[in-house]
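In this view, the complex is presented without one of its protein chains, the others remaining in place.
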Amino acid sequence: MVSAETHIVDGTCYQCRTDRMHVCQNMEILGVDRDGVFAEYVALPERNAWRNDPALDPAIASLQEPLGNAVQSALPRNNVEDVAGKNVAVLGCGPIGLMAVAVLKTLGAAKVFATGGGRNKVRMELAKKSGADLVLNAREEGEDLVKIIREATDGDGVDVALEMSGSPVAVRQAFEILTPGGRVSLLGILERPLELDLNDAVIFRAATIFGIHGRRMFETWYQAKGLLSKPEFRSRIASVITHRLPMKDVAEGVELINSKQAGKVLLEPKWE
Amino acid sequence: MVSAETHIVDGTCYQCRTDRMHVCQNMEILGVDRDGVFAEYVALPERNAWRNDPALDPAIASLQEPLGNAVQSALPRNNVEDVAGKNVAVLGCGPIGLMAVAVLKTLGAAKVFATGGGRNKVRMELAKKSGADLVLNAREEGEDLVKIIREATDGDGVDVALEMSGSPVAVRQAFEILTPGGRVSLLGILERPLELDLNDAVIFRAATIFGIHGRRMFETWYQAKGLLSKPEFRSRIASVITHRLPMKDVAEGVELINSKQAGKVLLEPKWE
Amino acid sequence: MVSAETHIVDGTCYQCRTDRMHVCQNMEILGVDRDGVFAEYVALPERNAWRNDPALDPAIASLQEPLGNAVQSALPRNNVEDVAGKNVAVLGCGPIGLMAVAVLKTLGAAKVFATGGGRNKVRMELAKKSGADLVLNAREEGEDLVKIIREATDGDGVDVALEMSGSPVAVRQAFEILTPGGRVSLLGILERPLELDLNDAVIFRAATIFGIHGRRMFETWYQAKGLLSKPEFRSRIASVITHRLPMKDVAEGVELINSKQAGKVLLEPKWE
Partner (left out) sequence: MVSAETHIVDGTCYQCRTDRMHVCQNMEILGVDRDGVFAEYVALPERNAWRNDPALDPAIASLQEPLGNAVQSALPRNNVEDVAGKNVAVLGCGPIGLMAVAVLKTLGAAKVFATGGGRNKVRMELAKKSGADLVLNAREEGEDLVKIIREATDGDGVDVALEMSGSPVAVRQAFEILTPGGRVSLLGILERPLELDLNDAVIFRAATIFGIHGRRMFETWYQAKGLLSKPEFRSRIASVITHRLPMKDVAEGVELINSKQAGKVLLEPKWE
């Protein structure tokens, strides 16, 4: 049983030859540049087929593409930047944000804060289940959100902020709650260009920002494999799955996602 | 309530001014170069007094000096080198080795192997309690130890080995079980110079070795603080404490340690 | 003879105790929060007095504060991120940008590109003298600037971009010329919040951004010391000094700077 790394790379460009295959100059992404998602079969280069532990539940195995995004956000570089004993905030409680919470707790982050937009009560419940120490409703707390997080971190702010929502408000908050010299991972795609006070957000704060796209091939997969070998992690991650549908009901699944009342929605081919 | 960082540094040498205070050129260590351990009072520079969370159990707080060694072995540099999802071996189940096991499990290492000399049955039991996935008796397994660990890691060997025993056999095994490109932390002090095949152990294997001495001041302390804020870590660490004696019985405590039938032995001043 | 590190820090906050003194939470900066620049005397904490090689020309010694910014932009972290053999662009040819060019060439960057606004012909000449391989007039080249730099880097774009101008156009160009997975240091202060397409600039490009503020205390100073021990570096850096005035003529010096027709303007106290 294999899982698919969805980024098909050329293997020969500057990026591919310097441990950055995930930003290959001639990349094709399954479901974007090529067929292969929401499908029962897909043809893949051998390199892109990740061999799973045969004992791994296929439902969990199927999460590895977004799980890799979550791991890559937490650990954006190979062996550099960790979350050990650090205070971390996850802004956005979509499926990848929820998985990030699970990853962070399993990697020994100190306090994990999760923030979400006000309408996603379901997702905020899921954030608790994934292991968040404190879940904050960005809509209800408003300005106070920054104050609450600062107070909960001895006034220092978080060491790491993972922006998983694509919301302009959340991007700005990611910096406002950040301790000087801390780092932000930006994963959420924004709808339009963002107006940002670079002086206060980045320069005077000596912040580091990591743009997150895909997952390292294949350091991130090995990290995820290590995490998935741990029962407590598998159960944290499993809590993110809220719905399972047969593959033919894909439209219903998309609707569920758009309702923001779901965590991860699984489409199941017939396993026979 | 404060804990003591036992390395008194000058604050002005090359090392102190480049984030390596723990190897200050004019260091004095409490109990080695200065009085101050096995004592009810000690005069310390303000810098060396680490302010604890008032809610922290003093017994746990008192472990932070060796705990810092364990954290420093797992995370030898600031923000570089992690153990996330990695297979790690701890060679030596003395108190610092046991704490290292607890640290590694809390930081999301995949499999944690602990090895100990044959006589320390008590300590090998403690390694299990601290969270080790597999505890191996180095004396009984002999040559097979390397084979067992290789097999348990898909034939790859461990990513990280922490040598906490000071035993020549263990130092050599740390390299034999290491995956090419892996890393070894050397903390255990050896009785005499060691004969080592640098070609096979280090060069052809492209191994990295970190000499571990003290703890980073004060990145390691903050990492330990983050870990100690987590109940599951506190209970793992607490399991290392096997004896508590009034301070006047220090001689008995030392005897217990020499018997290798103890984990950490606490000396308690009168808390009044 | 000493030089002043202008950031006065408390030495006790989270940042000061984790190797980030340069973003101390209670920082006071000479000339901003405290008196002490454009002055013949200043009272400094001992820690902030950097002892110079007695043989170092005082004119060169006086450059170390902005030189430290340039080094910090090139090498934003301690022992992580280098420029060895990399293609690098410096956007902005003010004094710190010019020094950055000198730093980069001395540190073995492959090609160093310098870009400047159209009016600063003098500064663009100085960029050549400082060692830039190619100096581009951002105003004249306009859109073509990105194309020229891409072509001069085998189509890959630069590995590192140092934004030293504070110009919104230059900030955007810093990302447009960047190879996927590359990094940008932001040093130039902007006049107002900037509208930036984070998706294209940062996320899809998997860019890393370092906010640059001050210099690491004191890793950067030691790096600068190492560079200043090299005659070829001293002469590159000396070329940035275009004017020397007695300290009483400070107003004239500021006018010269505002004219953008000067490199570094030195104010000389009476050395007697």
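By letter and in written order, the chains are A, B and C; residue numbering begins at 1 in each of them.
Note that contacts are C-beta pairs under 8 Å (C-beta built on N, C-alpha and C of every residue); 3 or more make two chains touch, one makes a residue touch a chain.
In this text, all values refer to a predicted model and were calculated from it rather than measured experimentally.
**Student:** Among C:G108, C:G142, C:G155 or C:P269, which one touches the chain that has been omitted from the display?
**Tutor:** Counting the whole complex, the residue in contact with the absent chain is C:G108.
**Student:** In the whole complex, not just what's shown, which of B:R34, B:R47 or B:H213 touches the removed chain?
**Tutor:** Touches the omitted chain: B:H213.
**Student:** One chain is left out of this view; which of B:I8, B:L187 or B:L267 touches it in the full complex?
**Tutor:** Residue touching the chain left out of view: B:L187.
**Student:** Using the document's contact rule, name the residues of chain C that touch the chain not shown here.
**Tutor:** Touching the chain left out of view, chain C contributes residues 71, 74-75, 79-87, 106-111, 222-227, 229-230, 233.
**Student:** So which bits of chain A touch the chain we can't see?
**Tutor:** Residue positions of chain A that touch the missing chain: 14, 17-19, 78-80, 217-219, 221-222.
**Student:** Since one chain isn't shown, list which residues of chain B touch it in the complete complex.
**Tutor:** Considering the whole complex, chain B reaches the absent chain at 14-15, 18, 20, 22-25, 76, 80, 154, 156, 171, 179-181, 186-187, 189-190, 192-199, 202-214.
The rule is short, and it goes like this: only the chains that are shown with their structure count from here on.
**Student:** In terms of CA centres, which chain lies closest to the overall middle?
**Tutor:** Taking the mean of C-alpha atoms per chain, the most central one is A.
**Student:** By number of C-beta pairs in contact, which chain pair leads?
**Tutor:** Most contacting pair of chains: A-C.
**Student:** Between chain A and chain C, what's the gap in Å when you average each chain's C-alpha atoms?
**Tutor:** Distance between chain centres: 35 Å.
**Student:** With chain centres taken as the means of their Cα atoms, state the distance from chain B to chain C in Å.
**Tutor:** 41
**Student:** Would you pick out the residues of chain B that each touch at least 2 other chains?
**Tutor:** 79-80, 222
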